[in-house]
Structure formats: structure tokens, C-alpha cells
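Only one protein chain is missing; all other protein chains are in place.
Our next item is chain A:
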Amino acid sequence: MVKREPRLWRPAVAWEWKLSVVLRDGLPLSRRQPLGDPSHLRVVAPAVGISLELTNQIAGVESSQSWRTGAIAPTIHAVTGKTGVGRSRLGTAQSDQMPVLRQAIRRFALYSCATGGQRTQEGRGGKEGATHQHMRAIARRSCWFPSVGLLPLMLGIAACKAPPDQRQFLPQANAAQGKIAIESAGCGACHTIPGISWPKGKVGPKLEGLAERALLAGVLPNRPDVLAAYIRNAPRLVPGSGMPAMPVTEDEARDIAAYLYKQGGE
């Protein structure tokens, strides 16, 4: 039996936010009905006690709207730490702006956007495997606590509807380590990179505001996993690229990608 954590899950959501799952035609979903693909989550912003910013963060509600309906991830099982790899764009809500929900945000930082029926890869052992198991546990629990089940779904929406300053994110990547890797690999010899004071190379492009860019190297879709792969072996992904394969490990490449996505533009 799964151990419950009522103190963690009870507050905020069901009381301050009106949440309901509706089918596409707007009819309510009964409590026992499984959350299938066509489900939508209706979020009604509370009248008082919560900032407009937070409202927008979580539900994507515009200031003029009182509620919003958005697609949700088909099942909790689709949500694991590895969701992003090779599948979909990832996002993480800004935990510092949601103090009440910080714990939940940290656990469910990564969600697949609801494009229907996506299954993600299993976590590869270690921490990721643990995360995956935890998700399954939450999924089981959600049968008894509908409102608890909605919390991660709602956050999933926060990930789909990205606030403008939201950063793309890789599981387990460490931006601070990324900066160290950038310095020791000498990326600055060719690139001017925000936060790297020297060298500011001018052979390759400036690496500013990468998170908002649509294409990498003018060719590839801008996804964290693609960026990490490109850093390790650019000519394989883009034949004729001026960027050579760089001597960094897979982890370092991921860290570098995380660092680059954190850097804004002018």
C-alpha cells in the first residue's frame, strides 16, 4: 500500500482553485471514469488570495479571463523524468513563484504536452527509475483522491502553456556544471556566450536567447536533447557544420545545454 502524504497534497489546489475534468464536449467527467486522451482540464482562477502572476503561471489564464480549459496529459503514466528525450518539448514551472506548491512542482517538473497517446521511455535506473515509480504511486493514489490526481495534471498544463520566461530543461542537468564544462572545453574560442566573460569568440554564432530560438544551427528542431547531441557531434547531425565534434561527455553536453537555455537574449 502506498504511503499517503496528506499534508503535502491537500492544500491549495482543490480549495483555492476550482478544477474539473471535462470531456471535449464540455460534459463533466465522472470520478471513476479513467482520464482518457480527449479529456480537458478546466481551471477556474480563484477570486481572492492568489496573485495574477501565479494564476497565469499555473493555468495560463490571461488577465481578462476568469477560467481556461486546456488539454491534459492522457495518463499519469506518461509523465516521467525522461519524457523529453526524443518526444516532446519540455518545460518546468518556476518554483520560486509558487511557494505553496513548491514541493509538488519539484516532483513533477517535467510533463509531456497532451498531443495524445504518447508513451515515454522508462527511466534508466537510479534516480530516474525511482521517479518513475513514484509517478505510478501517485497515479494509483489519484483513484481515491481525485483532487490529488488533478494537481500534477494541472502542472502539466503549466508546462504546455509556457510563460514567456520559462526555460527549457533537461532532467538531471546542472547548469552550473555546464558553465564549468563550457570553460574547460573552450566553447568561447568560437562563441560569445552570456555569462562567459572571456573569450568571446566570433567564429560561430552568439549563443544568446537559445531557449526562444526555433531552429538549432538553422536546421534542427530546438530541443534540449538535440542540442546536447549537437554539442557532442555536430557534423553527424548537420553534415558540413562548421562546428566540430567536441570532447565532452554526454552528461557535460546536457549540462552545457541546460546552461545555454538559461541565458536570455538582449
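Miscellaneous remarks
Note that in this section a residue touches a chain if its C-beta (ideal position, glycine included) is under 8 Å from a C-beta of that chain, and two chains touch if they have at least 3 such contacts; residues count from 1.
By our rule, contacts and distances are computed from a predicted model.
Missing chain, UniProt protein name: "cytochrome-c oxidase", from among "Phenylalanine--tRNA ligase alpha subunit", "Carbohydrate ABC transporter permease", "Heme exporter protein C" or "cytochrome-c oxidase".
Checked against the hidden chain, the listed residues A:222, A:241 or A:263 yield one contact partner: A:241. Remark: the residues of chain A touching the chain excluded from display are 183-190, 199-204, 235, 240-247.
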